[in-house]
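One chain of protein is taken out of this complex; the other chains stay put.
Let's turn to chain A:
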Amino acid sequence: MIASSAPTFPHRHLLGIEGLKASDILGLLDLAEEAVTVSRQVEKKRSVLRGRTQINLFFEASTRTQSSFEIAGKRLGADVMNMAVSSSSIKKGETLLDTAATLNAMRPDLIVVRHHAAGAVHLLARKVDCSVINAGDGEHEHPTQALLDALTIRRNKGRIEGLVVAICGDVLHSRVARSNILLLQTLGARVRVVAPSTLLPAGIDRFGVEVHRNMREGLKDADIVMMLRLQRERMKGAFVPSVKEYFRYFGLDAEKLSWAKSDALVMHPGPMNRGVEIDSEVADSAQSLIREQVEMGVAVRMAVLEALARHLPNG
């Protein structure tokens, strides 16, 4: 990409949406638009990150996010290395900070981290010299997912401000929901959460969102219906009684979608549980943006990598 006119991203790391200003977010989205163009060309390779080393450090397995970051880094010319830590050091008793120190000694320029514990990425960022990108920490944040969702929405609706966005499902355990709430509010959307009370976090009423416990109310006038994944171990009586009951009341099918605006669009961070939180008919319909989200994922991650790389020494 050519040096953009967008204002410089004023942070060394991307640890979360919290703390970002609207201008920071918009700058990243604009940069991502350029990355979409690049990614649709035959010649996709750029040299912004040439000579740079990017390490994808995944303490939690994730095929899609990891490959998205890998492709993003490679398209910008970085040398990308994937480390699946769950399979190596942790089993030998190495602590997170030992791993951080070890990697730091290899002099990477960018580290992309996913970890099962909230705050783990912050802890790691304090101990390394390079830029750190949070690719999901526990139930805390997943900032690049929120950015790619915002980019997808903006490209399809032309704006984010003033839109009604309903985030539906397992908000309690969802880092995607947290990051999205923060980002969409910062950009002026009206955010709702829709879930049974057992899947809503404590104090959600103080997040500045509208809280709904049934889909008919929650989806009324919605421009965007964002479904969240419900993990298998939470379906059998722990948080909801059964898949059958959950789908009946909270699974998005054509009927429930009809309660939203007629031009409402459907999103899902993936991977989907078809027949649990979303019906195949809806997931594959013309109203669905789910595949476009994946494409935007690569673009947004290119934008983030490039924005952070501008702060690197000799960058």
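Operating definition for what follows: contacts are C-beta pairs under 8 Å (C-beta built on N, C-alpha and C of every residue); 3 or more make two chains touch, one makes a residue touch a chain; residues count from 1.
Assume contacts and distances are computed from a predicted model.
Per UniProt, the protein behind the absent chain is "Dihydroorotase"; the candidates were "ABC-2 transporter permease", "3-oxoacyl-ACP synthase", "Penicillin-binding protein 2" or "Dihydroorotase". Contact with the chain that does not appear here is found for just one residue of A:Leu49, A:Leu76 or A:Ala120, A:Ala120. Of A:Val36, A:Ile204 or A:Val243, it is A:Ile204 that touches the chain left out of the display.
Screening A:Arg75, A:Arg178, A:His212 or A:Arg301 for touch with the missing chain picks out A:Arg178. Those residues of chain A that touch the chain absent from the view are 18, 95-97, 115, 117-120, 122-123, 137-141, 175, 178, 201-204, 206-207.
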